[in-house]
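One protein chain omitted, others in place.
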Amino acid sequence: MVPERTVSTRIPVGVLGATGTVGQKFVHLLRDHPLFEVAELVASPRNGGKPYAKACRWHEPEPMPDHLRDVRLTTVEDKLSSPVLFSGLDSSIAGEAEEAYADAGHAVISNSKNHRMDPDVPLVIPEINADHLSLLPSQDRRGWIMTNPNCSTMFLAIAIAPLYRRFGVESCTATTLQAVSGAGYPGVPSMDILGNVVPYISGEEEKMEREALKILGTLRDGSIQEAVFEASATCTRVPVFDGHLESVSIRLHAEPSLDELAACLNDFRGPADVATLPSAPEQPIRVLSEPDRPQPAKDVTREGGMVTWVGRIRPCPVLGYRFMVLGHNTIRGAAGAAILNAEIAHARGYIE
Amino acid sequence: MVPERTVSTRIPVGVLGATGTVGQKFVHLLRDHPLFEVAELVASPRNGGKPYAKACRWHEPEPMPDHLRDVRLTTVEDKLSSPVLFSGLDSSIAGEAEEAYADAGHAVISNSKNHRMDPDVPLVIPEINADHLSLLPSQDRRGWIMTNPNCSTMFLAIAIAPLYRRFGVESCTATTLQAVSGAGYPGVPSMDILGNVVPYISGEEEKMEREALKILGTLRDGSIQEAVFEASATCTRVPVFDGHLESVSIRLHAEPSLDELAACLNDFRGPADVATLPSAPEQPIRVLSEPDRPQPAKDVTREGGMVTWVGRIRPCPVLGYRFMVLGHNTIRGAAGAAILNAEIAHARGYIE
Amino acid sequence: MVPERTVSTRIPVGVLGATGTVGQKFVHLLRDHPLFEVAELVASPRNGGKPYAKACRWHEPEPMPDHLRDVRLTTVEDKLSSPVLFSGLDSSIAGEAEEAYADAGHAVISNSKNHRMDPDVPLVIPEINADHLSLLPSQDRRGWIMTNPNCSTMFLAIAIAPLYRRFGVESCTATTLQAVSGAGYPGVPSMDILGNVVPYISGEEEKMEREALKILGTLRDGSIQEAVFEASATCTRVPVFDGHLESVSIRLHAEPSLDELAACLNDFRGPADVATLPSAPEQPIRVLSEPDRPQPAKDVTREGGMVTWVGRIRPCPVLGYRFMVLGHNTIRGAAGAAILNAEIAHARGYIE
Partner (left out) sequence: MVPERTVSTRIPVGVLGATGTVGQKFVHLLRDHPLFEVAELVASPRNGGKPYAKACRWHEPEPMPDHLRDVRLTTVEDKLSSPVLFSGLDSSIAGEAEEAYADAGHAVISNSKNHRMDPDVPLVIPEINADHLSLLPSQDRRGWIMTNPNCSTMFLAIAIAPLYRRFGVESCTATTLQAVSGAGYPGVPSMDILGNVVPYISGEEEKMEREALKILGTLRDGSIQEAVFEASATCTRVPVFDGHLESVSIRLHAEPSLDELAACLNDFRGPADVATLPSAPEQPIRVLSEPDRPQPAKDVTREGGMVTWVGRIRPCPVLGYRFMVLGHNTIRGAAGAAILNAEIAHARGYIE
């Protein structure tokens, strides 16, 4: 099942922030990737020069790939030779570091928040706005930066995109129940979350309320005209390992039946070239009909963690429609999203 | 601190459904009550005649009161002599049983859902609508039935009541994160909820959307004219032991500042005679200013579990205002609510 | 990767107790099995005649196999045509039902406790005592019954078997930390286990203390002479979904070094024909060297859940040696164990 490793045919990539939880997920998801091969691992200065296996407290259930155990970590000071870099850098340093790499000619596929809202940086979910990639050449650098949305934004944006296109969205509210893995490691102390809910995640609500508008925006004259609707997000942390669940209410411009709305979501497909990408799910959204689904522990790892699950579609007495949305925050909501972004960039010729 | 037990001065009460979780909470909260003294315990037929300690899998952290351990359980077939009955009966039998007791002359203080929406049965939160007690004499029975709202309704109703009175409410949405103790025992299987969220609680959303309107209703010509606004509830179960947390957005008729709204909640007091009841909290609502509160594990047991906690008051881009609400589902949301109801009924002369 | 379904070459099997958690695990693990094909599903009388998908609250993360969704459930009253039956029956009915099936000519591969200690019923872990299968023909029935041990016994028995054979065991103590899935569904109420430990599992300690002696016993003159050593087990339930962890201390007759003991475990292999069975792990025991492993959430699903993990091998001041053992209670400790038993029975000609 594993493709033969022929160095000549796979593109060498670097992972920035390789010892972090997102960095590890990159390494894990790329271990048998048909297009990309992890060649360089970048970590913080204190780990520079150490073998990856020594510097990294590995969290993935499958063991660290053997051939990477002894790879020496480089730091952001060092020059890299890989044309493509996946960034899971901490936002405290991602801003400048990613720019420097892009200036140096690298294609930077970032999961960090720093450049998401830059006017010339595409904030991409391939099924929704792959056309925003055309911003890349306009970046005044030898390379470029592209980004994927925040994990909780991701599932909201995927779920409302088909509705926005078909029916128009007037306003939308979401209350999230987010997994602890979204905070990285060590992240949330167990004393804060065992048998508890923390009704606050710093900066998260602002991202959810802004990023979706850019993703759903229209490319016009080389810049993105953001979508216009009201979004309200309340973010909470719950004692769940993986999987962000979102309670969404939405007011549409049209008045579809519940069946039409469900079909609009379940039948949603991205562009044809996206559907064939190695990491693309068979269908971006799956609507579940059981009354008590989706559930993080039961649904989030299905189909490789790349599907957005929707359930409990029903009328909302206040906004018209409501439903639950679930996705895998560290796969579709982070590392998997970035890898899918790199795949579409490759498919459309931005990476060679 | 414990009042001397003088049988002559305390009113003997019966607990219906005494082996259930709500019934046990009645027994626990009434153990040193200045007005009421548990005298009769009613359970299902299969436990009839057994000593309470044998028939009951006790869940309260403090041990079962010694003087009740050997009390023989009666069943709904048996006649009771206590003038006041607290009902934690399962809804499958509460409907008929409570009517029969009221017909027989008992004052039935019920936590069950069956009669909450009956036109002549007051659905009471003493701080809000103690005046609805005047419906009691209109019940065509020798005794009467009064009820308290569903646990998740309780905290929503308490939080919006002051806003409704002061500013008017146009619409309101709530997504709840509810504790497992709300489902009773054995209730939620651990395989369903460990590290998981179940985004569905049967019948709960309907109760939340309807009951608040009756509670906030106005007594006119001997009947209740319900409040009129749109309410939308989404209910989820989270791996928390005690405490229902609710993410609320609300559209008001007026446009108070956030400080005015916070003051309206924090300064809210019920009628003067309610504030002095033995189980009444010093203030019904407490507004927390920390950005990450209220939290179930940290706030729900404070002040005897009778306070409704509000936090994160901030603007909502869609509905105008939003905040978090938390309360103790089995105390203020169930047994404690019923006891407070009995206390106000006694204070106002409906129980002698 | 899935073998082509050729009905003629796979042996039709029935699953007894098909709607239970062990029954579902049978169905799940057998979905692409090269030797066996699920053909009949047996449930309790109240589900007789219903389609499997309707009668069954499915717990496996992957969906129920499509071709079984509409299979009508039969009951223990009905005659079955499959030569091989996997039993996940509740112990309240397994005793008689399994005998009746064996009398009727079926090969009954049981996970239930009822017949484990019967003198003529082999209690088998193929890597350890596949030779006990020779008891099967001595059963005075047209078919036969074979069993696998209790889930917590399984990992203890696998871990001590190589030590017993090489060094001799004088005595052994184990304290277990067992997952909630071991109690089936609905099983452990969440109110009992959230943020808690229950230091008692009815009947479990007795099984652990007895079953291992039979498994390690010697076949002599057509009957099993049990091993002789003292075993002490204390069983607790912890808020973990899958995976039984055991803290083991052991006194051996010999005094190997820690390295020799670790090698004895890690190098342990069963008979050659067992190692090639479809469900057999590459090696039965894997010794982990990290100081804080094995851990249920990190190790238990690795390698298909069929490996027994050992870690923290170190001296015990009281009994000489101690270590931690971990295994997947519903796979290697239940359904997977029974399937491996069926595979060895087939390989050795007891099933045709």
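Some observations on this one:
A, B and C are the chain letters, set down in written order, and residue numbers restart from 1 in every chain.
Here is the rule we use: a contact is a pair of C-beta atoms (placed from the backbone, for glycine too) under 8 Å apart; a residue touches a chain by one contact, two chains touch by 3 or more.
What you are looking at is a predicted structure, and each value in this text was computed from that prediction instead of being measured.
Summary of contacts with the chain left out: across A:S190, A:T218, A:T276 or A:S289, the touching residue is A:S190. For the chain missing from the display, the contacting residue among A:H59, A:R269 or A:R302 is A:H59, taking the whole complex into account. Remark: the omitted chain is touched by one listed residue; of C:V84, C:C172 or C:A334 this is C:C172. For chain B, the list of residues touching the undisplayed chain reads 1, 61-62, 194-195, 241, 297-299, 301-302. Residues of chain C in contact with the chain left out of this view: 171-173, 175, 177, 194-200, 209, 230-232, 234, 236, 238-241, 245, 247, 249, 291-298, 311-312, 316-319, 322, 324.
Chain A meets the missing chain through residues 21, 59, 180-181, 185-195, 239-241.
By definition in this document, only the chains that are shown with their structure count from here on.
Two copies of one sequence, chain A and chain C, touch each other mainly through matching residues, since over half of the numbers at the interface are common to both. If you average the CA atoms of chain A and of chain B, the two centres end up 43 Å from each other. If each chain is reduced to the centroid of its CA atoms, chain B and chain C end up 47 Å from each other. Averaging Cα coordinates per chain places chain A and chain C 40 Å apart.
Residues of chain C in contact with two or more other chains: 194-195, 241.
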